[in-house]
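Apart from one protein chain that is not included, each protein chain of the complex appears where it belongs.
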């Protein structure tokens, strides 16, 4: 049986909007609108048990999942949401053992989620240029317990002369201008390897799609993902009144080889066109 | 470099609706509306390369991902779609190393997808009662390359006296009446463990939710997932005309301990109510 | 030209969430977070002009449309939203000149909207049993300027012996248990006439549909309507982050004659079944 002890991570769960993810620290107490929770009350209990606040409210002691780690970050930073994370994994066929390239570490939520899947033999190589963000991400990845399966690089791939990696199974891009790194990604990705980009605007989808064709990708697919909550209750089941909004669009593709003849001459021309049309 | 040879699995990809997943067999040819593809043309090529049909159409030689294996099954059976598979993984925090219980093997698509994530140290234990279906699932799981991480059981858990497993991280239920196995699932699941049920109708969501409360689950969430394709093209980007319909609703929860006093007497009463209200 | 004068209705419009519908009253001022607006500043101006608040913000003087009257009511009561109102009109083919039956006047928003379409020769006959609500509705209908085309009845149709109307083109039902008035609605509706019910839950749709079949309606259709806002801006067009939630489902049908033989005897039986199945 899995019992909670000093330093165990716990999600104190009251309901969908009131929940707190923390490490148990014997002497601490959590002060909330629904009352005070003493950490020491949790020690020795099995995960799934509940404790009572001093305002007589039950709070469940859940074992944090990767979902809880990702959702915890939503208040401080822009995260990739589980509905989108899930599709990325399912569409790209991300599985245990793969090598993943990530450009734009952000808060480290996508990094951690993917690392929890590719471990223990796979790895996530993630690139960013902002040292401050990288430190925050490092902490988040550590909290999620997957540091061992992640390597953070401080490197601007756009200007890098030599690509530091090769033979990646999947590339994930979370940049404002994902089309600018397509030639670099291409070099690091293995043949038929998958690419996913986080694109919050339609204009990004449009430019990226043009860039993907130009850079010899196939099976290109842009999607958006709508999650609707349903309140299932006896005799009055209906969708939630609470709204569902926009998080991001996603763009997927796979690396192909078009095998164009006279590739060099042609590609110069096409590059010119690309510059005009997509870099304005 | 990953080259295609005799017996390599290949996805012959023309476009989203014209694609064929098969094993390379030197002497075979694939006859399609867009022409004939000789398997031997693929041999020796890198994944991602393309070959030409005898009607001058390019077909890409992609390395099949778990997505391709799942989608291949959609024509013959009712499958769990990637948009739903993805959310199951992301919401339940399914990760490498976990032990997964599945009730209702179906075509084996959910089984295979989850196995590809929990491998190499995790495992999927899947239960069904229909021998014919089980054989089909076995084949599909084998094709997807994850047989090693899956154990199929022919056992009716509803009538089983002793539960054959314990300490499962996640339980997945794909039955018409998922509420009937909740006590059994509860016994096999570890504290705070996650449960997901595939519920194609609103009535199932309603009955299951009542059963989950009765059986001491918390963090209950019913959702539906809408995937919309976007056709991103220069100057004329819009959603796809092609429709998006209904696949299934999903119901999630986590095992808790309500620790009710005088549990035995109470539970008899509540069981009676349940029978009347949800089993009619 | 349409100029604003004393007593003219004006929508002071700052943006989608900050707007105020009122009658111009020379000596009054409107105090808002974006500053004070003097009514007198509006007098003599053409509709569409703008005035400045004392905090230097522009506020537009728009001529209220029926949309503005409906949306004004959303804060105080549960209204039928424009996205749903619109489909009711389009699906039932509500047009100028028709006679409309409404059961459940509510706030009078649906009443007013429909009256603005059927006028000047059509009419809306609306029934309610709550005198307080009826007075509020009366005021709202008056403000919307369509009192002349609406008759309010205080009558419980469920227990009424004789139906007060006949030959209605369309019937609109906004009750918690719409199936209970189907026999009455049927008597008042003309052959092939349309019925629409506002059903916030799936269970209502289910019960109502069973009742509609029982009461010889055809072309039965249940729908839900999702409105998504798009923020169209140069180079960064995307859906609104602001969520879209659930308002209501809608159920439509048309009155038919099944022409059952031995109708009387049969209908007694079927009524019994109905009682058991849908009235529990």
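Letters A, B and C name the chains as they come in the text, with residue numbers starting at 1 for each one.
Here is the rule we use: a contact is a pair of C-beta atoms (placed from the backbone, for glycine too) under 8 Å apart; a residue touches a chain by one contact, two chains touch by 3 or more.
The structure presented is a predicted model; accordingly, all values stated were derived computationally and were not measured.
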item: Selected residue (touches chain absent from view) among C:28, C:130 or C:231; value: C:231
item: Interface with the unshown chain - residue positions in chain C; value: 1-2, 13, 16, 46-50, 60-63, 65-68, 70, 82-83, 85-93, 95-97, 113, 116-121, 190-194, 202, 205-206, 208-210, 218-219, 221-234, 237, 249, 251, 254-259, 277
item: Touching residues (missing chain, whole complex) on chain B; value: 200-203, 224, 235-246, 249
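Going forward, only the chains that are shown with their structure count from here on.
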item: Chain centre separation in whole Å, for chain C relative to chain A (CA means); value: 43
item: Interface hub residues of chain B, defined as touching at least two other chains; value: 202, 206
